[in-house]
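Every protein chain except one is present and positioned as in the full complex.
Up next is chain A:
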Amino acid sequence: METKDIKHDEFVINVGPQHPSTHGVLRLELWLDGEDIIDSKPHLGYIHRGIEKMSEALGYKQFIYLTSRMDYLSAHISNQACSLAIEKGLQIEAPARAQVIRVLMAELTRLASHQLWWGALGLDLGAVSPFFYAFREREMILEIFEETCGSRLTMNYITPGGVVNDLHPDFVKKVKKLIEQLKGNLHEYYQLLTGNVILQARTRGVGKLTAEDAVSLGCTGPVARASGVKCDVRKLHPYDGYDKVEFEEVLNDKGDNFARYWLRIEEMKQSIYIIEQLIDNIPEGSYREKLKGVVKLPAGEYYQRVETARGELGVYIVSDGKKEPYRVRFRTPNFSNLNALRPMLKGAKIGDMVSMMATLDLIIPDIDR
């Protein structure tokens, strides 16, 4: 680790690993000149659990549930990525019903994740009330998850070959109610935060990230799309029938905090649109392809990329034909999005640090794995 000499008049503070604005155990070293940030350095490893190494000791049907603990707000989507990679190796495809269920669950996850982000952004910027309004609809989504999957945060529902069990009979009714309520309440999001003068002053023109920087730093997801980079895996490499639904890849070319804010709000509308198309058209049939108790992949390398709520998640599996994977590697969106923080922070104020970290939407366990 490089060491840096502290110059006269420089003020070094440690933000984290226990700090309200980092939403987890990220530690940022900040060099300050008064309120201005001269330089910063993120330190990782506080929540490293060795998920990749642990996966080498578990079977193919088992290790995928460790990924729920990476990006815990996109648990369904992480499980989906692993299942798709394993299905690739087995050369099977999930039944049509399972695919639709997976897409529905993934989009509900995206909605819940963006709602939590929206509330937490308000908290970070000093407005407490939006948090509770965000949790109103998020709570409904979690209840839907709980009914079908039995759990609220780490659902462990998607499995190689389909989903673990069928949908709860109330699923369709409850999702419809949720969509109706969410559509009616979206204007409150505008009234509480989007239209607020202070929020606009805090986010517009702050934390600029150009398209070139976004590409060279490896940013993905809403962060890159807010800089105008087309990178939605659902569009570029459709999986689980995303090519059959209609939706728009939201783009913005401003690249500042407000662009990222606006983009996530618009993405929520797109997610609602996807759910609306699918909720009445869930095909009948089997929800899971029957697999053997112990799955063995043929020797080889398998890669699957999906779009989580934060960007592109890549799952890379090397198999040597045994019942456990030889090597598993995750390319997580937050690790690459974190790279954007340092160039953005140069010359910013301490208050900007909070809004930048909020709009990057970092999930720390996903960075460390």
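One rule holds in what follows: contacts are C-beta pairs under 8 Å (C-beta built on N, C-alpha and C of every residue); 3 or more make two chains touch, one makes a residue touch a chain; residues count from 1.
Basically, contacts and distances are computed from a predicted model.
Engineer: Leaving aside the chains on screen, match the unshown one to its UniProt name from "Protease HtpX homolog", "Peptide/nickel transport system permease protein", "Amino acid/amide ABC transporter ATP-binding protein 1 (HAAT family)" or "NADH-quinone oxidoreductase subunit H".
Structural biologist: "NADH-quinone oxidoreductase subunit H"
Engineer: One chain isn't shown here. Among A:A57, A:A201 or A:V294, which residue touches it?
Structural biologist: Selected residue, touching the omitted chain: A:A201.
Engineer: Out of A:L66, A:L125 or A:I158, which is the one that touches the chain we can't see?
Structural biologist: A:L125
Engineer: Which chain A residues touch the hidden chain?
Structural biologist: Those residues of chain A that touch the unshown chain are 11, 13, 19-21, 35, 122-129, 131-133, 136, 193, 196, 198-199, 201-202, 349-354.
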